[in-house]
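Only one protein chain is missing; all other protein chains are in place.
Here is chain A:
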Amino acid sequence: MKNVLQKLVNKSLFVLLFAFSYSCSNDITERNENFTKLNPSNTDEAAGKWKTYLLTTPDEFSLDVPIATNTAAYTREINEIKSFQANITSEQKRIINYWAAGGVLRWNEIMRTLVARHNRPPYQNEDGTYPAPSSANPFDNPQFPFSNPPYAARAYAYVSAAQYDALVAAWHYKKLYNRAAPFTVDNNLQVLVPKSSLPSYPSEDAVLAGVTIELLKLLFPTEIAYIDGKAEEQKLYRIISGANVRSDVDAGIILGRKIAGKFINRAAGDGAGAAIGTPEYWSQLQTQTAATGEIPWKSQESPIRPPMLPLFGKVKSFLMSANDVIANRPVPPPSTKSEQFAKELAEIKRYSQNNSKKNMQIVTFWADGVGTYTPPGHWNAIAAESFAEQNYSEVRWARNMALLNIAMMDAAISCWDAKYTYFNPRPSQIDPSIKTTTGLPNFPSYVSGHSTFSGAACTVLSHIIPAKAKDYQAMATEASNSRMLGAIHYRSDCEKGLELGKAVGAFAVARAITDGAE
């Protein structure tokens, strides 16, 4: 009897262990592993004529005439492809599968990773002050940059706009030189990706790699080795897959790099470097708001942290003039002494006390706080997943991403302009019993950044994919509401923020209508 019991127990322990190993061996498939290889239904052959952001003409930067496809030198380039293919490794196959989903898409993902990696506020000094990241000494503590939402919005915009201009130039030269793709020249050549009917010189992927690495070196200087590694992969992918020969790729890198220079020059003078302000300016913001009889914003962090990028509202936009920013500035928030304000504060207190599971989920889903790719990154992820279904050409991918990201950079500019014009306190500052279910951002309340970004993004995306307009609208409203549910914003912040975002997004839509792509 005893033995039977013993055996039974031994067996059940064994079964138990086996059961866990089985139940826990679930591998995770991530959404970005499921993108199919880019195979555009429309190659946008005429994109060389689309309107650029900074290039005066698509051939502002020259590109050498390619060697002819009937030369021995060209044949050697074909042989290079064949020799790679003869000894292809599983790692090379992985690289091909990864990049074949699209260069704009993958660089956009890489950017989101870089933003998330650097989106961490500096840790305080011993004396309770905070060190500031320095682009001159990027490896110092804290590393440069702190890719907070405005920094990220601007970074996404520069890279996207530069990629777009570079691809317009690439399309121009493709048409001009009309050099056939290697698989057209040599019928025996294997092609490991969908064949494009476009001329292959210069390689669009190499143009993308060239322009992007130069901009990312500026924006994320501690990441150059990582960025170079990705660019090398992308170049290799084009050659091993048989989509381009080496000279297509080399030419693309050169062209991309030249075009990047124009954007780098613009970035140096757009005012973002000075957006952090000075201690004098920080205290001036306080006194000038107090002078109006309103309660000025105060950092709720300990030690007191300086406000985030108070002069970001002065950064030079791609599509809006300084006067446009002022003209679109929201009306002042309800006075902290008004009945309206008391009513809105009470509403937020209620959310703080009663946060249902559903509300918590909404707050968390849209939080996009420290250590994430920020709200603009979230909208990039949403856009990328939508665009991947649309079978766009690389140049249309770039154009749409540029419209989205320029609109969100303008949202950052306009929102920060409002925040530091009104310097309005957060709910928890006025009533410390208001506890939040997401991190309290260290900048003034009015208007909500999430709402402004989301209003702008949903306006642009709805124009690009009208069939999904309702979905984007619903997402924007939920993202905006999440800030009230998390008890960090008043209703006015969210509603006026959404309105502002939509107004800002309209500038990008106006451009979309006239850029030659529609």
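As a working rule, a contact is a pair of C-beta atoms (placed from the backbone, for glycine too) under 8 Å apart; a residue touches a chain by one contact, two chains touch by 3 or more; residues count from 1.
Methods note: contacts and distances are computed from a predicted model.
Student: For the complex's missing chain, which UniProt name, "MetA-pathway of phenol degradation", "Carnitine dehydratase", "Protein-export membrane protein SecF" or "Autoinducer 2 import system permease protein LsrD"?
Tutor: "MetA-pathway of phenol degradation"
Student: Touching the left-out chain: which of A:Pro121, A:Pro138, A:Pro332 or A:Gly516?
Tutor: Final answer for the missing-chain contact: A:Pro121.
Student: Where the complex has a chain not shown, which of A:Thr43, A:Gln85 or A:Thr113 is the residue touching it?
Tutor: A:Thr113
Student: Could I get the residues of chain A that touch the absent chain, sorted low to high?
Tutor: Against the left-out chain, chain A lists 5-6, 9-10, 12-13, 16-17, 19-21, 23-24, 26, 28-32, 109, 112-113, 116-117, 120-123, 142, 300-303, 352, 355, 357, 360-361, 364-365, 367, 369-373, 378, 381, 428, 434-437, 439-440, 487-488.
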